[in-house]
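Below is a structure I'd like to ask you about.
A single protein chain has been omitted; all remaining protein chains appear in their positions.
Per-chain residue numbering starts at 1, and chain names A and B are given in the order in which the chains are listed.
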């Protein structure tokens, strides 16, 4: 089902503009290079639109926000809309502060987003459903018993925004307004690696840059990340842990093929 | 002596708010995840207090300072005091510039700190003792011959501030106003890994979040970091160096148990 998307990224080497937090920017750059894309990190309003204009997609990540970085997000988001680039939004920590939640609302109003990816708590928070948890990690994990309700939330939010919605955690859901997929890959250690979500959103930037179908691009990115997490965990030595696994996960993306994805991915249409 | 502190962190998964430099923020996030805590990096005055309010401890790190980040430190420090959270202060590079030293003084006046951790040069600089060296690395290392005088400095500075003082380097000293410990663990390669000190301060954030006794929490964090540095160095392959060791050190924290700490730690009461 993946249409050689990773090979297409390696062939066309799309430039991906990332406006992202400083905690995981290095990992995002390396995972983009690992999949064959060419990252440009630039978060200054003075150059933001110009950088977007030479790229094939834009990834907006809400971690470590500052007024300047948020301004650059709006400027670049509008430029991307103007020239027809996919825009990925990762609402890191939405719900954890009014500052982040308010900005997410503003961005949703002013910029047309192609894909929104977050954990359940973050997606609930920006979809206007009350979230009783906060935080940047794996709060409110999608569980077997909640898959149906989560998919319904994602479909509804997609209908409101026009964006593909990816709710990721132990189990992942990707949906547009009419269909939803569940991806059952990944490994628990991924919950102990900072930036797994950020890296996945960056991958979505690369995949969406070479695809017409945002639902497919988002689903493929989720599957790619999860399969690479599994591969990384398999190769861990007895004295290795989350840091070693982070490195191997990026390495696995470097070696990933559509064939591997087709074999390993466990995806159900809901 | 460690009261199952690492297991307690893994059980309760405390959120730790880090206002920290961008050089080592990723390592700090990963070491917090490795020990079982949940990091939130946020350094913007617009959201800083709100983020602190949903956390169990606050880590303030003076690396790569900017006026905005320093403002967030004061705001969050006061909020943490208000709601009774432990505050860890890492005066990175204090003494290297007036800007850093002045801020450290201001913070000491306006915020009640629980633990202050730095190398000897940094601690001397903010304790008002003239430092003849500057810099962010291992200047003025605690040596066998200076242990007694360093412990005296730490005890005196603790009496002035009410904070536990950790002076770390080749040999480490942790003291409050009435007692001092010396920790003789660690490995020389740790001096070639950027962010060892920052990561240790982050660990103190996790340990202090689950402990009533700041002297124990700080001592346990120093021992944990040093023991993990030793474990990492033992596993280094012949062609590996400081970068590989950094990764393995975090991995060792991921696999650390109190049992391991009890066996490996070499701690003396002075």
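Assume contacts are C-beta pairs under 8 Å (C-beta built on N, C-alpha and C of every residue); 3 or more make two chains touch, one makes a residue touch a chain.
Since the model is a prediction, treat every value here as computed from it, not as a measurement.
Engineer: Looking at the whole complex, which of A:22, A:99 or A:181 touches the chain that is not displayed?
Structural biologist: A:22
Engineer: Specify the residue from the set A:78, A:184 or A:235 that touches the hidden chain.
Structural biologist: Reading the full complex, the residue touching the unseen chain is A:235.
Engineer: For the chain left off this view, which of B:26, B:48 or B:201 is in contact with it?
Structural biologist: Looking across B:26, B:48 or B:201, the contact with the absent chain belongs to B:26.
Engineer: Residues of subunit A in contact with the chain that isn't shown?
Structural biologist: Against the left-out chain, subunit A lists 15, 22, 25-26, 29-30, 33-34, 38-44, 46-47, 50-51, 54, 68, 231, 235, 246-255.
Engineer: Counting contacts across the full complex, list the positions on subunit B that touch the omitted chain.
Structural biologist: Residue positions of subunit B that touch the missing chain: 21-24, 26-27, 63-67, 93, 96-100, 134-137, 192-195, 239-244, 246-247.
One rule holds for everything that comes next: only the chains that are shown with their structure count from here on.
Engineer: What rotation angle takes the CA atoms of subunit A onto those of subunit B? Round to the nearest 5 degrees.
Structural biologist: 120
Engineer: Once you find the CA centre of subunit A and the CA centre of subunit B, what distance in Å lies between them?
Structural biologist: For subunit A versus subunit B, the centre distance works out to 32 Å.
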